[in-house]
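Moving on to chain A:
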Amino acid sequence: GSSATKESSSDTIQTQSSESASGDTQDDASAIKVGIMYIGDENEGYTESHMKGIQEMKTALGLTDEQVIEKTNIPEDESAYDAAVDLADQGCNIIFANSFGQESYMMQAAEEFPEVQFAHATGYQAASSGLSNMHNYFTSIYEARFVTGVVAGLKLNELIENGTITAEQAKIGYVGAFPYAEVVSGYTSFYLGAKSVCPTATMEVQYTNSWADMSGEAEVASQLIANGAKLISQHADTTGAPSACEQAGVPNVGYNVDMTSVAPDSALTSAYNNWAPYYTYAVKSVIDGTKMDVNWCQGFAEGAVGITALNEKVVAAGSAEKVAQVEAAIKDGSLHVFDTTTFTIGGKSLEDLIAEGGDYAKYADYVSDGYFHESELASSPSFDLRIDGITELTE
Partner candidate 1 sequence: MEQVNAIELKHVTKRFGEVTANDNVSLTLKKGEILSILGENGSGKTTLMNMLSGIYFPDEGEIRINGNAVTIRSPKDSFSLGIGMIHQHFKLINILTAAENIILGLPGEKKIKMPQVVEEINALTRKYGFDLNPMQKIYDMSVSQKQTVEIIKVLYRGADILILDEPTAVLTPHETTKLFQVLKNMKEDGKSIIIITHKLNEVLELSDRISVLRKGTYINTVETKDATVESLTEMMVGEKVSLDIKRTKPTNQKKRIEVCNINCRNKEGLPVLTDASFIAYSGEILGVAGISGSGQKELLESIAGLQKLESGQIFYHTPEETIEDLTKLSADVIKEKGVRLAFVPEDRLGMGLVGSMDLTDNMMIRSYKDGRSFLVDRKKPRKLASKIVEQLKVVTPKLETPVRRLSGGNVQKVLVGREIALNPTVLMVAYPVRGLDINSSYTIYNLLNEEKKKGHAVICVIEDLDVLLELCDRILVLNSGKITGVVDARSTNKEELGLLMTGTGEEKHKDE
Partner candidate 2 sequence: MSKDIVLLNKEPFIRMVKRDSITTVKAWFIRMIAVILALIVAALVIVAITKQNPIEVYLGMIDGAVGSKRRLWVTIREILAMLCIAVGLTPAFKMKFWNIGAEGQILMGGTAAAAFMIYFSDKLPSGILLIVIIIVSSIAGLIWGIIPAFFKAYFNTNETLFTLMLNYVAMQIVTFCIVFWENPTGSNTVGIINSATKAGWFPSLFGNVYGLNVVLVLLLTTAIAIYMKYSKHGYEISVVGESEFTAEYAGINVKKVILRTMMVSGAICGFAGSLIVSGASHTISTSTAGGRGFTAIIVAWMAKFNPIAMILVSALLIFMQQGSVQIATQFGLNENASDIITGIIIFFLIGCEFFINYQVELRKKSKEGK
């Protein structure tokens, strides 16, 4: 294996990474080809994090530049299919795609190339597709969001303690992209984190109807602040919200990237995904010829999610300790983010509602042992319940 990697490393910038990784590469690692198509490019936080993951995978498995073909800015239409089959045509053994809307096109390609593995992030149809070469993957980002929620809650507590706001005024504003499970699960976990330390916290959610509308996110943040929000968080991809918060002097929690560069005096921390574990795992499975998970979802324990460095200038005292404690609890399984005792829906517990039947019956599979088993049945988030304490401003 090492000889192959050395050969190919001669003409590229890849030198140091291939060398460092040459230790545990399999013999046929040099024969493999990996393709990935991104919804955006390096200028967009979500895609950038995937790119980092791919880069780390390359390093870890000692792949050369030629072995990884990256396609950027692939929209969620026939171009996704074109890109996927083009990657397959070029001899890729495994092909990744990172955006929700590309899933059906991936499946179309997967059907055409049964010998190639197709893995799709955020999607949910692999299991039901009947295609053995179709896979879904995602991270347990809700865990990281819960932790950032804790940081936010502590900040609210600080504001209450120093008399800036009253306990009743502890309102969080949340800038969401679209009202589906991925976002709902995200903001709920964030809220539960905040509430776990600041019990009076409430939250308002406003949607931008876009994944990356910088101005829209900034405007929604401003509106939430004008509406009384004392802290802002987001599940959308740009720095719009933090930038508006910086101007208004409102603490905020970001997503994907460290926001301290645009909001040095107001950003607390951000939740982020680390895709390297999955990409390494998936590509290694192909190299080894082992079977890949149809659904893959991992969190803190495996290093697939995390939070960026706390902005000491802004976070409440003692945040770091509390964060360490919560992270540990999540890792060892003693803390479940969607603990059904921590929230109610219309004043009732989720278990009660399920028992009542009706619309809630479908959640029966997810709830056991006192918590909602997020991302366990499928890799993509499935928690889409609207719990008490959170108001969606968009109806």
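Everything that follows uses one rule, which is that a residue touches a chain if its C-beta (ideal position, glycine included) is under 8 Å from a C-beta of that chain, and two chains touch if they have at least 3 such contacts; residues count from 1.
For anyone wondering why these and not others, all candidates are chains of the complex that A comes from, given by their letters.
Model, not experiment: these values are computed from the prediction.
Note on this complex: chain A touches candidate 2; the remaining options among 1 or 2 do not touch it here.
The touching residues of chain A, when paired with candidate 2 in their complex, are 41-43, 69-73, 75-79, 82-83, 85-86, 89, 100-101, 103-105, 107-108, 124, 177-184, 209, 384.
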